[in-house]
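Just one protein chain is left out here, and the rest sit where they should.
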Amino acid sequence: MEKNVNYDPSFAQEVFENVDAGEEIKMCMNCGVCAGSCPLRFNMDYPPRQIFQMIRLGKREEVLNAKSIMLCTSCYTCKVRCPRSIPVIDVMHGLAHYAIKQGILTRRDTANFGREFWNQVYRLGRIDEKDLPRRVFFAAGFIEGIKSTLKYLDMGLKLLLHRRMKLLPERKIKGIQSLRKMLDKAEKMGKGGAAA
Amino acid sequence: MKYFLYWGCSLEGTGANFLVSLKPACEALAMEFEEIEDWNCCGASVSYAGANDLSIKVLNARNLALAEAKGSYDIVAPCSSCYIQMIKVNHEIQEDPELLKQVNECLAEGGLSYKGGIKVRHIQDVLYNDVGVDKIKEKVIKPLNGLKVAGYVGCQSVRPYGEYDSVDKPVVQDRLLEALGAEAVPFPKKIRCCGSGIFLPEIDYCLELVKDILEDAINHGAELVSTVCPMCAMNLEMYQGRVNEKYGTDFDIPIVYLTQLMAVAFGLDMKKDAALNYNIIPPEGILQAALGH
Amino acid sequence: MAEVETTNQSILVVGGGMSGITAALEAAEAGHNVVLVEKNPYLGGRVTQLYQYFPKLCPPNCGLEINFRRMKLNPKIRFFTMAEVTGISGQEGDYDVTVKLAPRYVNEKCTCCGKCAEVCESEIDNPFNFGMDKIKAAYLPHEFAFPMRYVLDPTISGTEEGKKCKEACEYDAVDLEMKETTFDLKVGAIVWAAGWDPYDASRVEYYGFGEYKNVITNVMMERLASPNGPTGGKILRPSDGKEPKNVAFIQCAGSRDENHLPYCSGICCLASMKHSTYLREQYPDCDVTIFFIDIRALDRLEDFYTKVQGDEKLSFIKSKIANISEDEETGDLLLEGENTNTGEQIRTSFDLVVLATGMVPNKIEIEPSPDVSYDEYGFFAYDPEKTGIYGAGCVRRPTDVASCVQDATGAALKAIQSIARR
Partner (left out) sequence: MDKKTAVYICTGCGIGDALDIDPIKELATDDLSVPLCKDHPFLCGEEGVDLIKKDIEEEGVNTIIICGCSQRVNYDVFDFGPDKIVERVNFREQVAWSQAPKEEDTQMLAEDNLRMGCSKANDTELPEPYKAEEEYSKDILVVGGGLAGMTAALETAKAGYQAILVEKEDRLGGFLGKMKQRVTMPYKELTDTNAEDLIKSVTENPKIEVHISSTVEKIAGGPGLFSVDIKSNGNAVSERVGAVVQATGWVPYDANKLGHLGYGKFKDVVTNVEMEEMAAGGKIARPSDGSDVKNVLFIQCAGSRDPDHLPYCSSVCCLVSMKQATYVKEQNPESVNYILYKDVRTVGQSEDFYRKAQNDGNIFIRGAATNVGEAGGRLFVEADDELLGEKVKIEDLDMVVLAVGMVPATRPDEIPRIQAPPDTEGADEEGKIEVAADSGFFANTALNLEYRQGPELPTLKYGFPDSHFICFPYETRRTGIYTAGCVRRPMETAKVIDDATGAAMKAIQCTEATAIGMAVHPRAGDLSFPEFNMQRCTQCKRCTEECPFGAINEDKDGNPLPNPTRCRRCGVCMGACPERIISFKNYSVGMIGRMIKAINVPEEDEEKPRVIVLVCENDAYPAVDMAGIKRLKWSPYVRFIPMRCLGGLNLVWIADALSGGIDGILLFGCRHGDDYQCHFVKGSELAEIRLSKVSETLDRLALESSRVQFVEIGITDYDKIPKIIDEFMETIEEVGPNPYKGW
């Protein structure tokens, strides 16, 4: 006989407390419009509303390891269509952030990309487009990094030729020190910050 | 008409042709810009993977605070990602006093504060609503003569609030294109996402999105695709080769910024002002043909 | 025409639909003087445009006919069509009301012989059929129209066409000189039964209503199925007149949606089920799919749900459809969404899509507005402190015909109480 899955409200509570926009899932009425609106819906393992339902059920591991929460392209279609005004995108971002914080790297490239992206913001205050991919590629290891770099070399060169890649060295914004203080504070105050 | 201009990181790099063309094209319409001094990144793309929501809000609030300290002009954000990040944070702050307090607590660490008094606008919004189609038409000296352009709105430029255009069936870009003398071809995928910020890590999935969009535009007769977002421009233009490899297609359609077309139609310099030489898939031939040279 | 004597013992009913007719009749049959004002050229309201009622699948004209007969027999009711209330002042027991009469360009001499329509060549979009067909600019709104009298569209009143109609009339019933007029009433109580409008489906943009021809609304479906509708009762695709073979109903098209109407209109589930019976009766091979969030068939109407579930060509899928796109060549529609029972993604083509749109209440749009409370959606809110003006029917809550009648009967008593208090 198929085994019953036990309801365990503690994960929902964990999400409400630690995940940005986590509490919004309470309003979901399972209409499914979010999944239907998503450009990458065919690549998801669980539709968003099912993720929400799984949170209610308490399926912690499945949710935090779900591919779906890492696939958001930030197009906002789900948010604008949700009849219950749930910012589905924000919930997915919050879950992605929370999962990565717990050390779950279901989509390693995205996690690396996100981390490097943010590191650069923190370091410089801005994004240096030539530097970011390099860091992302090499975050996966040296050999992988070389391979990826070669794969994208043609594109980089083209951009360079068409004056769309600056070769100037990295430049910090003037107020970088004060920005970092602000971000440090936000990191502490905000939700989703709790590491496992 | 004076605005703060917040062009963001991409427009200094991969989206340089947007910024280069934006300035002369808008100046021709008597728009005046003031850069937000020492602005920082908006935290778009997948920064959420690296930072919590409040951090990203604070990032944007800093830019808003910097602008507010300098004056009361609206902020124009040409990059759709910057726009959506900033307008969303601004809205949320304005609606939620508790959030404003939190954000200000963080800003205070760097000696800043934000009252919530600044408006964030998209470049399409100000062109359409502040300048107006009529005034743009007046400035056109080289009309695009019915050039079939697919106005690819992308997703973020009209969302999430639909402040100046529909979130599902937007028309503003088409009206602007028409003002330039182009024929805006209708194509349903005009607001379908191109993969935006996760393109790089999820390239396998996102190439299909690019393919679908380009296919739809071309099937509806487009000779050229216009956009108002550096992510869209980058993804649609740079990856055509990859799409062709993967799907056996033969896309080679120029992707230009709306402001580039404006510069051309206003009779400005094709290179210096319209920055057409920045484009990797050259649009000059098609544009020259349309202009009748 | 407008010589109507009323006193502060009279009751004004605004809206000549099922609710208004009911309120007027119930009060009049208890012995009270009633004036009924309707903005259309005929009474009956939206009910006249329905093909059948659920769950009995009976014709609404049956109930209307008997109500009209009650009205014909009752000297205590005066009614005005093409009339709108433009001013209300005073308080319970003592209202002064201004009524505006739009010109019909046809007077009471009309025998309904139809000669004017015969000679009239101009055509207008048929409002009765939501513009799905054309009618002559001199027209009888529909066969069961009560009062049974023609109307001339204002677009021809000052034209040669209008003159032709006038000349064709043997009974001197066409009056091109008719002007808009107003008259005043004194009444003691008012029942507001101005009904509802369908939510504008084009505002749910991702469904493409107005852009894709084969996306229609539930109210249009009623006309397509009606023998006096644009297709003579045969349900055909608007794009090419073909018989539909695979039809989708999208429930909550703009309802239960904070971006549109946050409330549930209560009737749309049953209406779509009813529509599926129209389709399945006409086309034994037609497949029908109803996409829903929750099926809401209250009380004994559940039986109707149970009954239609027995139809194997009808399926219910729990999903709010997220997108419709059109195949430009065939006019077929691709629906996308998630089947939330299976988690599978839907990408299915249909040849006709019906949007189950909800109801938007018609508030009192008069300046200065009388003192009436509304809820946040514009429905009349019950407020025991405010007596004298009472909502009836769908201006109070979105609901079905039987509940409207029930509610309007109660509203009639409320109005009588207002008078009794004086």
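Observations
For clarity, chains are labelled A, B and C in written order, and residue numbers in each chain start from 1.
Keep this in mind: a residue touches a chain if its C-beta (ideal position, glycine included) is under 8 Å from a C-beta of that chain, and two chains touch if they have at least 3 such contacts.
This one's a predicted model, so the numbers in the text were calculated from it and none came from an experiment.
Though it is not drawn, the left-out chain touches A, C in the full complex.
For subunit A, the residues touching the absent chain in the complete assembly are 2-7, 9, 12, 26-30, 49-50, 53-54, 56-57, 84. Although one chain is not drawn, its touching partners on subunit C can still be listed: residues 18, 25-26, 29-31, 51, 53, 55-67, 69-70, 72-74, 109, 111-113, 143-144, 148, 170-171, 226-228, 233, 256, 262-266, 294-303, 306, 318, 340-343, 375-377, 379, 381-382, 397-403, 405-410, 412-414, 416-417, 420-421.
By definition in this document, only the chains that are shown with their structure count from here on.
One inter-chain figure worth recording: subunit B and subunit C are separated by 45 Å, centre to centre, where each centre is the mean of the chain's CA atoms. Subunit B has its Cα centroid 22 Å from the Cα centroid of subunit A. Counting only residues that touch two or more partner chains, subunit B has 167-168.
Within subunit A, contacts with two or more other chains are made by residues 80.
Interface residues of subunit A, counted against subunit C in their complex, comprise 29-37, 41-42, 46-47, 49-50, 80-81, 83-85. Interface of subunit A with subunit B (complex): residues 20-21, 39-40, 43, 70-77, 79-80, 87, 90, 93-94, 96-97, 100, 107, 109-119, 121, 125-130, 133, 136, 154-155, 158-159, 162-166, 173-175, 177-179, 181-187, 189-193. Here subunit B touches subunit C in the complex through residues 166-169, 188, going by the rule given at the top.
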